[in-house]
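Remarks on the structure that follows.
Entry: chain A
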Amino acid sequence: MLDYITSYLSDSVKITPGQAGNVFWALVYILIIFGGVSVAVIAMNWLERKALAHFQIRLGPMRVGPHGLLQPIADALKLFTKEDIIPAAADKLVFWIAPLIILCASFTTYIVVPFGPAHAVTDLNIGILFMLGVSSLAVLGVVMAGWASNSHYPLIGALRSSAQMVSYEIAMGLAVVSAVLMTSLNATGTGTLSMIGIVHAQQAQHVWFLFKFFPLGLIAFVIFAIAMVAETNRAPFDLPEAESELTAGFHTEYSGLRWSLFMLGEYAAMIAVSSIAVTLWLGGWMRPFPNALTGETWDLVFSLFPGFTFLALSVFAFVGVIRMPKHPYFRLQTMGLAGFGAVLGLIGLILFVPPVRDRVQDIYWFSAKVAGFMYLYIWYRATFPRYRFDQLMKVGWKVLLPVALGVLIVTAILGVLL
Partner candidate 1 sequence: MIERLKAQYGSGIEPLTYLKQNYMIADSSLIPELLQVLRDQEEFDYCVDVTALHYPQREKQFDVIWILYSHPRNERIRVKTMIKDGEAIPSSVSIWPTANWLEREVYDMFGIRFEGHPDLKRILLSDGWKGHPLRKDYGIIQQDNEWVQINLGIESGQ
Partner candidate 2 sequence: MTDATKYLSHLELGGPDKTYLDSNELIINMGPQHPATHGVLRVILKLDGEKVLGTECVIGYLHRGVEKIAEHRTYTMFNPYVDRMDYVAAVSNGLGYCEAVEKLLNIEAPPRANYIRVILTELNRLASHQLWLGTHALDIGAMTPLFYTFRDREEILKIFEKYCGARLTTHAFRIGGCQYETYEGFERDVKKFVDFARPKIVEYEELLTTNRIWLERTKGVGKISAKDCIALGVTGPVLRASGVKWDLRKAQPYANYPEFDFEIPIGQNGDTYDRYLVRMEEMRQSLRIIEQAVAKIPEGPIMAKVPKVMKPAVGEIYHSIEAPKGELGYFVVSDGSTQPYRVRVRPPSFVNLQALDLMVRGQLVADVIAVIGTLDIVLGEVDR
């Protein structure tokens, strides 16, 4: 048994636990990813509120913990302890299952997300297809929630979202296919649908697919980036939960824990689709300029990034400590912030240790790219008004779809010619 566990850890194994057939490590990975994504969602929740607040000249959460750092936890506690209401006229079973479907759909996709060449649960050879397929199941949860609530606003929200998600899936799929086409530009002429294979293809072709056949890759990427915002029901495409029109859309009748499951699912889905975009167009786990800036020195420099990032965060925290009011009332908060900064600094120092450094690099670059997308989500939300339903459909069917088709065809032609 111990051998079975340690066999995966030997240096010669350079594949995912799923491929190696190691169920133990696959389970460990699943747990790590589940926990990591949950923590990321919590962090995202805090960051979104903070960043949005600063966009809007306010402070955001400031009371629970230093700079509101414990706010998401307080919120989670509140949601856990709230009364669980099921409307009397609701279809109880469907009402009960709907949030679970959304949650399962968005978390299942992480099985194939490649955080590194060996850092994924498994490498399905239909990886990207699997991700699109499973994430498209989330719409079922939305529709079920809206219908089961037996109320008008959720029903309209569900109708809107089903139409919206089905429409944008098509443009999204076409954009993905044009990226997949690019993977076949090698000696054998066979492409791949595997997430890890796609990143390897970018490595082999010495270019992120974003810049491949410029500007074709860029256009496909932009189409995907727009469609993925629509897929996850975020501003400016947040019609299914348009607050000012439908109160809260499909989850109007939900409260407490069930409601928080919707939120968890939504944020997990945001991270998941961003992961697809990173994998397909931004070189996945690869560090910037893996081919231009080669050699021992550059490898060392880039491997120091994770450590420095955490150190910088800890410096930020300590600056916050210094700027805290010197009133005794704030003593606990100041100490908390200092402790938080110390933890960040410690993590940063650990990340400088060579074996850790080498293993964590891939995950760091992948997460950093995904974090960029998360920031974009917040930025959109602060800037854009909401589309109207017919305009949304117009954008999806009359702009994105033809452009995506055109990009696909031109990519195919260029692929044959070159």
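On how the list was made: all candidates are chains of the complex that A comes from, given by their letters.
Definition applied: contacts are C-beta pairs under 8 Å (C-beta built on N, C-alpha and C of every residue); 3 or more make two chains touch, one makes a residue touch a chain; residues count from 1.
Please read all numbers here as calculations on a predicted model, not as lab measurements.
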{"item": "Chain A: touching candidate in this complex (1 or 2)", "value": "2"}
{"item": "Of all residues in chain A, those that touch candidate 2 in their complex", "value": "52, 55-58, 152-153, 156, 159-160, 235-236, 238-239, 242-247, 381-391"}
